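The structure that follows is given in the form of structure tokens.
For this view, one protein chain was removed and the others were kept in their places.
Each chain gets a letter, A, B and C, in the order it is written, and its residues are counted from 1.
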């Protein structure tokens, strides 16, 4: 029989079922791959693949397998009814197998779910759901990185205040900020892609992980994996949840990276900062002047919900004996929600960056807010060659205090202090932020080269 | 105009919309009060109440308010469409108000959402949703306590091994175990009921929490609270999230209490222990002998997901300025999920206890598994009067080691050791578990008296 | 024998042992009550009280009890040695009892730890440690509230931009912001004080919670509670962890409240906002102009670590049978850390508020940053009486867009638009932020009255 993972291909609607909150906190493509129907498809895909590989291995007849494959049509089965039926056994697999069984003859039933247990179906389905949902998520992350790349390149030399502990520290460039985002997104994408390719695996162990009920079962696992496009495990992993933990961990990492971008945008878009704005910032009927960073806000909301869910997955790793009494069951909706939220955060971040309005003039103007104090370190560096680093730092600090106390600019205070001994030209040079961004440009270039090299490796 | 919180009363379906996972992890009545439709009803309830109290206060005309009230019919509005419309502003309130506005004349619009902001609507709606969902949750908790009461009473003197660190320690009674569950459930119920009555409050502050856009706004808050059956806050609480934290904390407490019961049942139902069984334990087609503690397993699954969600709510308390950029938005689905999971855990626990099959003979038999070693402390206590406590403990410990090494029962080892100096009768008395349960019965009685007194206070 | 909880009174050093991180993330008084020595004192207090009440009840001889009381001197025992000795049994109680026993005769040993189990000692010690640490924490919270009160009163009418989603929304007052903080702190203090008084309880159940090894044990619990200044439980609560959960929940609530204050201060202290500054803001040798909000930063750091710890406590509630195999043991350091971090956050918040430098002029100046757009709602409200609310909102929104597009102030745009029909005087009135803070003053007054009434209730 020929391979077939077509359940998913044919029956997935272009976007998932929507809800009151869905549009705010997830991505329609990710929702489509994580909704009830997607889980149903994935469970059916397992049962189909199982029948196919067992027919190939002559464990079941080709005829029986064909009946099972024919019966597996996502339209035949109703997730809600399966959910209701799940209460007796604690998973939707028993009612699903029974429902499929009702579509085949007794002969066909020999090829249905043969040697498998509910956990085989659900673990494989979870791998498939995650694998499929990671499609749009990874594409979205690459899209986010591409937006960062564009911004980093365009603003390679756009000056902006570097801010530490929410205070102006030294000048930097907006390009370096975007390059920093990009590097982080690339790293998160690498981590998630690795989990997707190497760690999302088929599960096939039978009732106690020994494949007792099927002849030569161990050989089937690799074939199942091929059939379904998943990794093949060394041995059944039913109570070894490292794969789920790594999935959750990588989703948590991606979430944190996006949270950082959204946080920066919210802060840069503050009324008092005004250095960026969301291109389609939300408006309020009551406050026509507001330009809310709605995408950033929603990304923040999504990402704030992720760490607690990762903790739930990690807590659930202690799965007792050959199948856990509850810890395993706690994974299904948690992983679903993790995928949805990261999907929502990815989509939101991509949208917000693609339409981000950047105001280089305001960035430059804000740099002057401290009357040159931001450049004090540079003045000290220039003085250090002449009078020593410590002395230079002390002297400049004193002049800064004088300037602040007198409400003067640092320039005026420096000119007024005879001990400084720098010419007006030297002082102006020292106070020019463009002359004190160190390796910022080089860092941007380096990040861009590495980013562009990723596709090739 | 007369009070009306009837949106909820009339339009709630007896059970919420079901899904693949819903039956496993929530309660239909709680789902009905937390689903999209329930949130929509709650938002509409706020808008109706606002129009009504403003008409009473002559802030808007009675005619305008009547139009708004008439327009507020949950059937008019579609949560999914509102969700889609929410993406621009970040909440479903703007599209909802616009949709209601489309059902009233310009005059009526004067009474719609007057002076309110989106957060007023959503925070009040969250209070209403929680208040309503806590109805079945609290009733369920009282049901759980009633089952515990029944079991504690019936099994007041049913001997069972007390187990510490998973090892037999001393005898206790199954009644005391159930009384312990009951006391914990009562405490959790008290905590949740307190939050429901005293802390779930109306929100009314306008765009920045000052009620700037409505005359004498501060006086309206109490009336809104009365109209909606919620608590009235001292001042707007938009970025003071103590109420949400206390709700989450009390749900977390209830969850932990139920987790303990389910955990105990899973352990007592183990094949090797066999002291209880779920009355309708799930069966497996592949393993006809299994009697799975499915309810306990599902309760465990629900409760394992709660602590991470509580952490999310607590993390979201740092809501900046007059409205948070994301932390607030992270609460809606998190609180919804908390209510659903605790609802699922309550329902499951109640069901499992109501049908719990208790096997006192097996409990008694298991007490003998250690060949009397479980009673060693009692032997030492009896000896202590004669030879001193330390000496008695040392001597009995030695005899125990001898018994274990020889594969003897403790009874035989005691009889064989001349230093013991107790008669056979005294030894048998000392080894009778029924004689060594201390204050167990008294504790059960005390707990039952306190439990029964709760209704009266 | 006379009561004595003096171990703590006499031996607590004024400040706990310090460490590399201690000064940053906790309060010395809280550290003193949660350090190893404090736990040791608390365990000894239990053993002393147990001997005393058993002597009173004639369960042990007065002579034996006296020996035990004499042997209980915190200086005799070394926490580190006890820690090493703990590895065999899994708690420090067994080595502690052995160590005390070495200081008394055989006769005295009859009054030592009689009828108690390790969990009795450690649970009671945890209650005592928490009770004592909550002393400085609650005092600190009241100090924080007092600072908020002072600021709310002084700045009752100090105008400031109300900010939602990090954007200027409407004017409000700094006093109302501080009143909001105060109300939240008062609520958190109430919650914590309730837990301290009503829920921190003595534990006394013996090896399996039945008090099997001590005559009339149930009557002793209340006396132990009195002796130690703790609540008396209805029955032993060894595997009913509602008390620990409520402690953790209330600490989480307090943490969140402080996190909000610190977050607001960090944001208000940003270089571009500059409305407040920490009185002793940290400086950087490299950046002499910086005025870092160090206290707020450290409070933020403390509070960010709390939700995960609360989740750990809640997860640990499912304590199996009569003593949990690990969940219980996970509480000790977690509760210790929760107390320390909240202690650190309380101290930091109090310090930062007590020295907070407030710049009302800058607040007023920032209000003008949007060129009057912040007051657009008020203009619409004034117009609404004449042309209807919707129409007024639409017209004002249009004028706002015109103003933004033209780089005009809203005032100029309003004057230029003939449809507005307001006089210059009316426009200036409408644009005056002081005239559009609604009930802010009333809210401040209401909050202050309630706050001041707390002491009397």
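One rule holds for everything that comes next: contacts are C-beta pairs under 8 Å (C-beta built on N, C-alpha and C of every residue); 3 or more make two chains touch, one makes a residue touch a chain.
Computed from a predicted structure; not experimentally measured.
The undisplayed chain touches these shown chains across the complete complex, A, B, C. Contact with the omitted chain, checked across A:170, A:202 or A:341, is made by A:170. When the missing chain is restored to the complex, the residue among B:112, B:396 or B:420 that touches it is B:396.
The omitted chain makes contact with just one of the residues A:48, A:109 or A:411: A:109. Although one chain is not shown, part of chain A still touches it, namely residues 90, 101, 106-107, 109-110, 114, 117, 119, 162-166, 169-173, 176-177, 179-181, 183-184, 187-188, 191, 206-214, 217-218, 234-237, 239-242, 245-246, 249-250, 252-253, 255-257, 259-260, 262-264, 267, 300, 303-304, 306-308, 310-312, 314-325, 377-378, 381, 384, 388-391, 436-440, 442-443, 446-447, 450.
As for the chain not pictured, it touches chain B at residues 161, 163-170, 266-267, 269-273, 282, 284-294, 297, 307-308, 311, 315, 366, 369-370, 373-374, 376-377, 393, 396-397, 400-401, 404, 410. Annotation for chain C: contacts to the undisplayed chain at residues 18-25, 36, 39-40, 79-80, 82-84, 86-92, 94, 97, 117-118, 207, 213, 262, 266, 280, 282-287, 292-294, 296-305, 307-312, 315-316, 325-330, 332-334, 337.
The working rule: only the chains that are shown with their structure count from here on.
Comparing mean CA positions across the assembly, the chain most remote from chain B is A. In the Cα superposition of chain B onto chain C, the rotation angle, rounded to steps of 5, is 180 degrees.
In this assembly, the C-alpha centroid of chain A lies 33 Å from the C-alpha centroid of chain C. Computed from the mean C-alpha positions, the centre of chain B lies at a distance of 24 Å from the centre of chain C.
Shared interface positions of chain A, defined as residues touching 2 or more other chains, are 266, 282, 284-287, 292-294, 297, 307-308, 311, 315.
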